[in-house]
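The following block contains the structure, expressed as structure tokens.
Taken from a larger complex, these chains appear in their original positions, while the remainder are omitted.
Naming follows writing order (A and B), and every chain is counted from residue 1.
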Amino acid sequence: MDVLGHRVGGGELTLIAGPCAVESEEQLMPLARSLKAAGVQWIRGGAYKPRTSPYEFQGLGVEGLRLLATARDEFGLAVVSEAVDETSLARVEEWADVIQIGARNMHNFELLKRAGRTRKPIFLKRGFSAQMEDLLWAAEYIANAGNPDILLCERGIRTFSDHSRFTLDLSIVPRLLAASRLPVFVDPSHACGRREDIHALARAAVAVGADGVMLEVHPDPESARSDGPQSLSPDEFFGIASDLRHVHAALRSGEEVAT
Amino acid sequence: MDVLGHRVGGGELTLIAGPCAVESEEQLMPLARSLKAAGVQWIRGGAYKPRTSPYEFQGLGVEGLRLLATARDEFGLAVVSEAVDETSLARVEEWADVIQIGARNMHNFELLKRAGRTRKPIFLKRGFSAQMEDLLWAAEYIANAGNPDILLCERGIRTFSDHSRFTLDLSIVPRLLAASRLPVFVDPSHACGRREDIHALARAAVAVGADGVMLEVHPDPESARSDGPQSLSPDEFFGIASDLRHVHAALRSGEEVAT
């Protein structure tokens, strides 16, 4: 699959990074510049935020999408942004390069059908209580409506285990790769909810065979309007991105060792 | 920590391999030779098996321990074997180098106290519904009774997710490493229950920072009396072991890249 000339899958490692939510031009533009400098070709950022409470920040809407598009124009970054209903989906389709369907909407079958009628690739996150089969059926809703360009993403499931926000289920990655031809991503940021563990989990995601990793990065995590505790600073991200590429290359040469 | 002169933790990668259950001399000895040839220094094998049904194979008992000791004497392999009650613990203490307390006995506090009074290191597996805190308390039972030599092991937890037998919770590894000084292992074989995914998950375990990996290997997985579907053949294991060491080395050099 190709997005803006950036290849996904087929042995490439794709890093998608950016803030949980787009907050302002001052937040986004320097960050986009850092991502570019770190060799990243994709930016994520939420303009429409599904939040547990109605009193939390719900996103900038079209204004946020416009900022993301500016980042694309300036730095050549492909833009991934989430749609939460029919209206926002039309907007995201217009402004972004890839439309994200979040975990909380993986079972929103009407939105999936509607996503199937767009011309942009869909980044589909596993619901946090979805069986693997449910995720593949969700992808089938999209494909069946006419859109075969789907990227799957594991982002943690709900379990009794309370040392992390959700339990990252990396064992689904080889299963999905065996069961479908779709690229498989991992989002350790939302799964673990804790900055200190992101590097180790991102390495594990690469090692288990994921085609890409999505990471939350914020120019000033302490002041983030959402997901601060799990957001990396640009400096932290820079080191991690280098390392992940290094690990990815080592794994590929290891495959030759193993065979 | 040192066992039979083999160092654990501190940057070393320890591979522990062997059959679910010791079945016979014909099964164990050629396998031990293969493990040695693959550069492994530790062998696992069950002589006392906790089985869900009373009608399943319950292990060879002392006869199994004797075979493991022969493997140690011949090949210099450190022996890890499971104890399931006071009687078997005394036997395992006598014949093996490391005493395993399995997931189903992690909450068996009397056995933990008794393990705390032995002179051999304890390989303590996380119960499949244990919080991280429960695991650390179980270790405290052992340490408090006098035995500080404890190795922790993640082996999968029970969740709704049905594409694997248990859900391997790799995110506990960095948490445990941060919370205690004990070495942390991962057992992907029992977690996923499927041979094809073991390599990918073992790589992820190394990548997430585990001090070692425990793998089930059987000279003829199809005929294994237990856990055949998740057991590797010696040939498969040979390739995986080489690769894991390669990955481990790459990760260490990657750490320098990242910092």
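Worth pointing out:
Methods note: contacts are C-beta pairs under 8 Å (C-beta built on N, C-alpha and C of every residue); 3 or more make two chains touch, one makes a residue touch a chain.
Quick caveat, the model's predicted, so the values are computed rather than measured.
This structure file shows 2 copies of a single chain, while the whole complex it describes contains 4 copies.
Keep in mind that, in the parts below, only the chains that are shown with their structure count from here on.
Measuring from the averaged C-alpha position of chain A to that of chain B gives a distance of 34 Å. Against chain B, in their complex, chain A makes its touches with residues 129, 131-133, 157, 159-164, 167-175, 178, 191-192, 196-197, 199-201, 203-209, 239-240, 242-243, 246-247, 250-251, 253-255, 257-259.
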